[in-house]
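The chains shown are only part of the set, and none of them has been moved.
Going by the order they are written in, the chains are A and B; count residues from 1 in each one.
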Amino acid sequence: MNKIHYGGDYNPEQWPEEIWSEDMALFEEAHIDTLTVGVFSWSMIQKDEETYDFSLMDKIMERLHKEGKKVCLATGTAAHPAWMARKYPEVTRTDFQGLKHKFGQRHNSCPNSPVYKGYSRLMAQKMAERYAGYDNIIAWHVNNEYGGSCYCENCEKAFRNWLHHKYGTIEKLNEAWNTMFWSHYFYDWDDIVVPNALSEHYGRENVTAFQGITLDYMRFNSDSLLNNFLSEKEELNKITPAIPVTTNFMGMYRPLDYFKWAKHLDFISWDNYPPDMKSEARMALTHDLMRGLKNGQPFWLMEQTPTTTACRDINPVKRPGVMRLWSYQAIAHGSDSVLFFQMRQSKGASEKYHGALINHAGRNDTRFFIEARQLGEELSLLGDQLTGSETSARVAMVFDWDSWWAVEISDGPSRHISYQQTMIHFYKALFALNIPVDVIGPDTELDQYDVVIAPLLHMVKDDYHKKAEQFTAKGGTFITTFLSGIVDENDNAILDDRPGLFKKLLGIRIDETDTLLPQDFNSICVESGELKGEYPCNMIFDVVKTLGAETIGTYGKDFYANTPAVTRNKFGGGEAWYIASYPDLDFLKKLFKQTASNYEIACKIESGEGVEITERKKGDEIFTFVLNHAEEEREIALPKTYHSLLDNQTYEAGMKLKVKAKDVVILKG
Amino acid sequence: MNKIHYGGDYNPEQWPEEIWSEDMALFEEAHIDTLTVGVFSWSMIQKDEETYDFSLMDKIMERLHKEGKKVCLATGTAAHPAWMARKYPEVTRTDFQGLKHKFGQRHNSCPNSPVYKGYSRLMAQKMAERYAGYDNIIAWHVNNEYGGSCYCENCEKAFRNWLHHKYGTIEKLNEAWNTMFWSHYFYDWDDIVVPNALSEHYGRENVTAFQGITLDYMRFNSDSLLNNFLSEKEELNKITPAIPVTTNFMGMYRPLDYFKWAKHLDFISWDNYPPDMKSEARMALTHDLMRGLKNGQPFWLMEQTPTTTACRDINPVKRPGVMRLWSYQAIAHGSDSVLFFQMRQSKGASEKYHGALINHAGRNDTRFFIEARQLGEELSLLGDQLTGSETSARVAMVFDWDSWWAVEISDGPSRHISYQQTMIHFYKALFALNIPVDVIGPDTELDQYDVVIAPLLHMVKDDYHKKAEQFTAKGGTFITTFLSGIVDENDNAILDDRPGLFKKLLGIRIDETDTLLPQDFNSICVESGELKGEYPCNMIFDVVKTLGAETIGTYGKDFYANTPAVTRNKFGGGEAWYIASYPDLDFLKKLFKQTASNYEIACKIESGEGVEITERKKGDEIFTFVLNHAEEEREIALPKTYHSLLDNQTYEAGMKLKVKAKDVVILKG
């Protein structure tokens, strides 16, 4: 049966075999059915250039097969063995400061090292050959949390090749990077060096003298790691074509353009480690982004902690009910799995205090084990009811890695504006309204949406402005902000009034963009209508002249007092909004509520603050998740009659459903 | 006609030629007459060791000549070409951390690299030879914003030679650096290594184990860059002896001893990028310093932004009127030019969002273009009335790079005392009183002054104490502070009571200097007279015993309560003041007002807060600049009848002149 996968990372190689039997009994008790194994197995298996010793891995695989467990099998290449670093120093990375590293940590291999590329590909091949016969392998888990970057000589050479392939001639590269500036004209590909603290950067990764080379290096680095993934995948596909291949993403992780990667994964999986206890909107956004990477296809929650992390300055435990609540949130947003890191707590090294299903004492009566067992029971009872279901939305938010990179490496206008924080801020308004959202990439088609929200869409590629115009002309509402539309794919300014390529759609002109410290507020004043009010805004203030657009809100003070701060432009059958300053959440909620209501988009269930309502569809069935993130019980008025899955009850229309703090209800009907 | 030069940096090489014609029309409209070209032209012109291609530069020069523009011609050596860094790695710098850099950024050449020295000199020669025939070149602009430092092996060798030349014998060096301390005795010049984070420094540039070597390296580094300037200047003088030579300074820039440099420039020029919108006093001080570098000779404002910077965390736009106000402030303090960086906004790289006269859209109707055009009209109408005028002052502030360096690299007594902030603090009191000030170097003669203010004159060189004594004995007032007079030119302590060499002049003795956190205040209490009051003071507290001096103010608390905090010593016909703690602005205003009034120095015009009044003299004519930095209109009572230059009106004595916020009035008479 295709139930929701339940389990997580399991490292029996760290333990004597007698412990394994304890583990199996505890797994059984907690309804664990899926185990990720082999994630950091490279040094265990490959003892030197020639010698592969699978004996322990064999035992693990045999045991899990015998126990009837599904396996997510890792290729184990996320940390090279120490001997490899000693014999082939090229496999370690050179950091942003230009310093060559030695053996240590993990995610430590240069992606362009021929030695690493060769041996990691071989490792994937060996693993596939060895375990191809196991029918309980449900996925390949390539490497682990790909990330970071390298600045070594191998990377430098590969970067030049990448550039040569991209630009064809050195003249085109000079044009793209605007190298007449600061005497940077290149006459030879070999004159190009990696952009880091020893060349173009002023100490920090975001502060570069040349945005063009830095942006290309970010793309190159993302591509280099993707190539590592692809070479392993190629081997796996040769030998086990039927087993889907994934690698675990890290949510909103800036260094990798996951939209570019997603095409090559059979399904998306990701690790959810939010920064604090009040992260429900951030997690929802990230789930939606992960789902959006492959156009709504279900994903896996590959990792979450059962209780605490260990790597943070503080590591609070998940409060009672929170692990279950967040697990269902993942399912509500499209996950087909609930997996933990990890099954049994490591006894030593840096994850010794990271929470696990089974603690150092091996207990089955800890609060977190009990909660996990209860969730395991529920997931077993749910069976295949929810797996493979889909989430539909008529509102989309555009998420673009190139804009993220470009806006944050830019000199001017402000270093206080974070792409990620802006996305979370805008998403929070939609989340508070329980409006379903798809988080989409710049290549995603817009046909199915009524509203497209594109904050900080700094860079316009592939005529996205035309796509936005067509979308709007057909009756859609397009909402964008400060700093959007103004650079091309090489991060060169559009040679027109700002907002550059969105000028026509938005019907405005901007000559000046003021920036102030975050504590210096102005306000957006709206005199009438549903948006009526005065809303704080800060950080950035475009001085806008309308060229046909209607002024909706104006600035409250400074020399641009009474000039437009928010505009709306009728464009064909739709309208395009421009938000010229960083607004408070209240303004965004009102704006999005009004906009959604224009399309009769609204959450059918009224809920109190902190209650998330999310729908998932499977065929004709609709599942409504009621997730109470608040610290208090909430009452929900039910608009119609539902069947409640988790307690197997029927709730009549009009009834007030009480949902306890941190509790979850799944309604069908 | 010798009008005020108006224009700025122009980089047509970044644009296709059709844009140039647009530029010319816009220049005409804005009354632009002076263009700085070629600043970063090296990679464009020199393609390899042998090949110089002037074709594009020729076109630029021809076009500007044809258009009747004055040219400030750069030698283009502020950033070496990429090919040079690859073929001759020695040309790049090694940073303070000891890391060797690769190609990137600008101001990136090792000043002691033989390759850089050779090719930069050759570049200056080639430029001079090529364009010697142009009669519209009004100045050579060597390199650009010389700065930074290098710690490479070439520098290390050159440093040893510099030391050998300075000290003659290793014994004298050992004596100067007090190397019996911490086992540092040197037996061989080659034992000396550059002082950086890999040798004498604890991570930071200001924290050194040996002040002697660090101080000498600062002097050596300033001299090394000066040598670069001199070698280019030598070539230019050979070929175009009639064209004056400058390089653009950066105001109060710590790494370079501009008093030492100034002797070698035909005129001073500098770039004015204040850190925030409330910088009027800081800019005035810096203008006065720039004027003081060559004993009052007019200077050029080589760069300012028309609207915003791009390199800061925030980059506010200049408010309406501010660009004009600050331009006239420069003129009021001695500038013969108003020049912008830059004419047309770059489309890519790190200055893409830096403000320019002409924006990405090429518009003539932006607020900043309109303001620049209006200023251009005014400057054209003013013609040669103001150029070459001079500023006289009877109050001087002493500014000394050696003291700046020594006091900030010192271990103890406090790292919270900044030389620059102290100078600004003291200047602000004079600025608020509209007392004209010359900012002078330690070599400047004092004969023309009545009052000499020397805050933090830590190091006494060339018997400056005797100069101060003679000045005071003849009737002058000498005012100095904590931390003054106590080290010799090698930063060794004067072996006497503090204030060391100023002990006799000041008539006091100090055994103890207490230092506390900036938030821990004491007070200066004055019981009678014009200074009567209690004034907060903080950071540093000398415990003073008088040896003949009169106690003017005492401390309000702590174990040194009621002991002297401010003293005055009659010395010959004058008096010498000592300020033993860091006083608030109010105290300084009262002290300077009283002191100035003793010499009948006072601003003739009463003005409200924020209104700067500055005089400039040309022959018998006196021009009075009224600069309203305030946010509100101010009324100025005119003590006599004036002619107003900008509106060509006559204002009668006794009239109340209304000056709008940010407005400027220039009165003649």
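FYI, contacts are C-beta pairs under 8 Å (C-beta built on N, C-alpha and C of every residue); 3 or more make two chains touch, one makes a residue touch a chain.
Keep in mind it's a predicted model, so treat the numbers as computed, not measured.
*Asks:* All chains are the same sequence, and 2 are placed; what is the full number of copies?
*Replies:* The complete complex, not just the displayed part, contains 3 copies.
Everything that follows uses one rule, which is that only the chains that are shown with their structure count from here on.
*Asks:* When the CA atoms of chain A are placed over those of chain B, what is the turn angle between 0 and 180 degrees, to the nearest 5?
*Replies:* An angle of 120 degrees brings one copy onto the other.
*Asks:* Could you list, by residue number, the parts of chain B that touch chain A in their complex?
*Replies:* 11, 13-14, 40-44, 47-48, 76, 78-83, 85-86, 99-106, 307-317, 319-320, 345-354, 359-363, 366-368
*Asks:* Which residues of chain A touch chain B once you look at their complex with the stated criterion?
*Replies:* 97-98, 177-188, 190-193, 195, 197-202, 208-212, 410-416, 490-498, 511-517, 543, 559
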